[in-house]
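So the structure is just underneath, and the comments pick up after that.
Apart from one protein chain that is not included, each protein chain of the complex appears where it belongs.
When the chains are written out, they are named A and B in that same order, and each has its own residue count from 1.
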Amino acid sequence: MKKINSFEELEKLRKKLKGIKDKEKIIISVCMETGCIAAGSEEIYRELRKEIKKVKNKEIKVIKTGCHGFSEVDPAIVIYPEKIFYIRLSPNDVKEIIEKTIKKGEIVERLTYKDEKGQIIPYLDQIPFYKKQKRLVLSLNGLIDPENIEDYIYYGGYTALSKVLSGMSPEEVIEEIKKSGLRGRGGGGFPTGKKWEYCRKAEGYPKYVICNADEGDPGAFMDRSVIEGNPHSVIEGMIIGAYAIGSNEGYVYIRHEYPLALKRLKIAIEQAREYGFLGENILGSGFSFDIDIVRGGGAFVCGESTALMASIEGKVGEPRAKYIHTVEKGLYEKPTCLNNVETWANVPFIINNGWEKFAEIGTDTSKGTKIFSLVGKVKNTGLVEVPMGITLREIIFDIGGGIKENKKFKGVQTGGPSGGVIPEKYLDLPVDFDRLNEVGSMMGSGGMIVMDEDTCMVDVARYFLNFLKEESCGKCVPCREGINQMLEILNRITQGKGKKEDIEILKEISDFMQKASLCALGTTAPNPVLTTITYFYDEYINHIEQKKCSAGVCKDLIEYFVNTEKCTGCTLCAKNCPVNAIEGERKKIHKINKEKCIKCGICFTICKFNAIERK
Amino acid sequence: MRKLEVDKILEKNGWSKNKIVGILQDIQDSYSYLPEDILIYISEKLNIPLSQIYSISTFYRAFSLKPKGKYRIKVCLGTACHVRGGYMIAEFLKNKFGILPGETTEDGLFSFDTVNCLGACAIGPIVVINEKYYGQMDVRKTEKIIKGLENEKNKQF
Partner (left out) sequence: MKSVEIIIDGIKKIVPKRITILKIAQDVGIEIPTLCYHSAIEPYGACRLCIVEIERNGRKRYVTACNFPVEDEIKIETNNENVVKIRKLILELLIAKVGYKGKVKEYAEKYEVEPRFGIGNDDCILCGLCVNVCKEIIGVSAISFSQRGIERKVSSPFEKEPTNCIGCGACSFVCPVDAIKVEDIKNERIIKKINAKLELEKCKICQKPFIPKKLIEYIKNKLGANVLLDIFLICNECKGKNYVDKLLPFSLTGGKK
């Protein structure tokens, strides 16, 4: 491909692509990102390619795309233009799909989604999971091949860049973003336009733009999905941002735990360079900008801006004081504008459609949409993009379909280790930056982990502190030693050795860490502890006073034993015990060897006669 | 000669001090760990204090100073996997192999690590063995896979 040298050439290319693509009458899109591949979508894709070749019809095309979001039903395919949605496929299903749907236009009912009542819903848009969603950032996920820049261009990619470079001043771009009300999607929710403005006005050169793709919050994978499904939207956003602040150099800092996202991003950047969207004199505008990829090293703390920048500089990811902001003194002590993946990916939409279109979505203080990864004990796990202001109930029960196995909802964790657990009484809370803060949690990057009656809230608090103990850089005393002491206390409580005054001490250390820690990892670390103490106080008391874990999670407080009246000696439990802790001959009552038992609960779930009990 | 391979990696990274984290990533990818002699060599070539390289090597979870096993098992301990019982898989492997996360079995067959979220939460609990993802795992399924791998080894001999 020859480099595109002007805005006109870009439009010419788009027209040419239209000519080609409009001939593709049927597109079968196979979702191929980390999650779907793990579920087996590669095999489906291969089989489809093989079988389609036999059909010999150039109007049918099989493409691999980013995720459609409904991970629960992977591997799945979407057949365009009708958007027929086939789920939980195996390679054996492919022949039938070709014979019936592709050749005759019939629906294969057994492969469609069925709702609670068993009603068949063959079309993607009619599935409850998608009904309340509003897909701006994810609009092209599932529609384009992320490894083919021409797909992106065909669907209007790089028009925003073209618009900016051909007729907007940097100040106008900043004004547009400011008016849109876009706030940083990485956690804190700082107004993006303001950040750009500060950085533009800051003295010093070079200036840098950085894309934070170090999505570290456990339970969050929005950014991975955006990069794996539509990497050019991020690149385009970055180029526009760079133009606005006056930068010619950018970095994407991406987690090393995301090999596929890294690969697709590399391909995308190379293609963008080849087509002339990156490099010298972009689209003949005179503006130059390029992007380098830096792989993270596996450190959660590098999601913190100063630690991330230290890491790019080739140092240990240790945060430093931010009394002078990074927009003024960031990477290599130069003005730096850092936004996360989702924030950058929102930029092209705002430029293309105008700030009004963006600002009309959302609440007073939080505009646009937000992507959440809806996971945990919810029926429909996956990636959802919803307008700001939607309630938690709508997300969890309407989109998510409620709790798995119809158990009781207990809480939803947002904001990762910096956030908190929100209880049932706030299910009707409209989701936006400020409302989540008000109840002690935060938006964070968008992980939403649903918890049911089998989740122990003391264990959740302990889990996050254990996570942070491993992820704190260890530089400042409050974070390093504070987490350690809090974790010791929580470990004691989950072992049934807690004292009532422990709760007060946890609160005291929390308050101290919020005030005295060096970076946000430390100041927000107490949130999971504080919210669980506030909303699930009884559970703490239960552990401390009754030495009981009602959820049956804390191992030291539970015991499995065989109900001798119910045991039939079927040996099923003994066969399935991974540590051979169950003894007993066929047709004789079995016994659990307490010394060997690791309390994994497999026997408990597997016994057909409910003969294994938990105390 | 190892030096040539390392030089290639340094060349690819433009012999740049700032790229040291990326360089170490490439070394880790090539050797499955960071051999001490190579770190000393890089320190001399790029004129970076060895202490700084050591500091980086022990700070980031992506690096290991010891060789990894033939089968590298990673158990995800992200929140979504945790609430679905992922920690039990880690507990089971600890018992099974008698090693702690980060260590390798004596026969060099298995190494076992825990990771804080792989971002495939929807199909958790996740176990990754040599870059292959296994979704919706539990202790039983893990045990089966491990048994399979052990048998494979026995077949070879």
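One rule holds for everything that comes next: a contact is a pair of C-beta atoms (placed from the backbone, for glycine too) under 8 Å apart; a residue touches a chain by one contact, two chains touch by 3 or more.
Everything quoted here is computed from the prediction, not taken from an experiment.
Trainee: Specify the shown partners of the omitted chain in the complete complex.
Mentor: Within the full complex, the chain left out of view touches A, B.
Trainee: Looking at the whole complex, which of A:Lys3, A:Arg46, A:Lys114 or A:Lys475 touches the chain that is not displayed?
Mentor: A:Lys475
Trainee: Quick one: say which of B:Thr58, B:Asn130 or B:Asn151 touches the chain that got left out.
Mentor: B:Thr58
Trainee: So one chain is hidden, and I want to know which residue out of A:Val78, A:Cys337, A:Ile361 or A:Ile509 touches that hidden chain in the complete assembly.
Mentor: Counting the whole complex, the residue in contact with the absent chain is A:Ile509.
Trainee: List the residues of subunit A that touch the chain left out of this view.
Mentor: Where subunit A meets the chain not shown: residues 299, 301, 316, 320-321, 323-324, 469-478, 480-485, 488, 505, 508-509, 512, 515-518.
Trainee: Touching the absent chain: which residues on subunit B qualify?
Mentor: Within subunit B, the residues touching the omitted chain are 36, 39, 49-55, 58-59, 65.
By our rule, only the chains that are shown with their structure count from here on.
Trainee: How many angstrom between the C-alpha centroids of subunit B and subunit A?
Mentor: 23
Trainee: Could you please specify the touching residues of subunit A with respect to subunit B in the complex?
Mentor: It comes out as residues 34-35, 37-39, 71-72, 74, 215-221, 224, 255-259, 294-300, 311-317, 373, 375-377, 381-383, 413, 416, 447, 449, 451, 455, 460, 463-464, 467, 470-471, 473, 576, 578-579, 598, 600-602.
Trainee: Would you tell me which residues of subunit B are touching subunit A in their complex?
Mentor: For subunit B paired with subunit A, touching residues are 16-22, 24-25, 52, 55-56, 59-63, 77-80, 82-85, 88, 91-92, 95-96, 115-124, 126, 131, 133-135, 138-140, 142-143.
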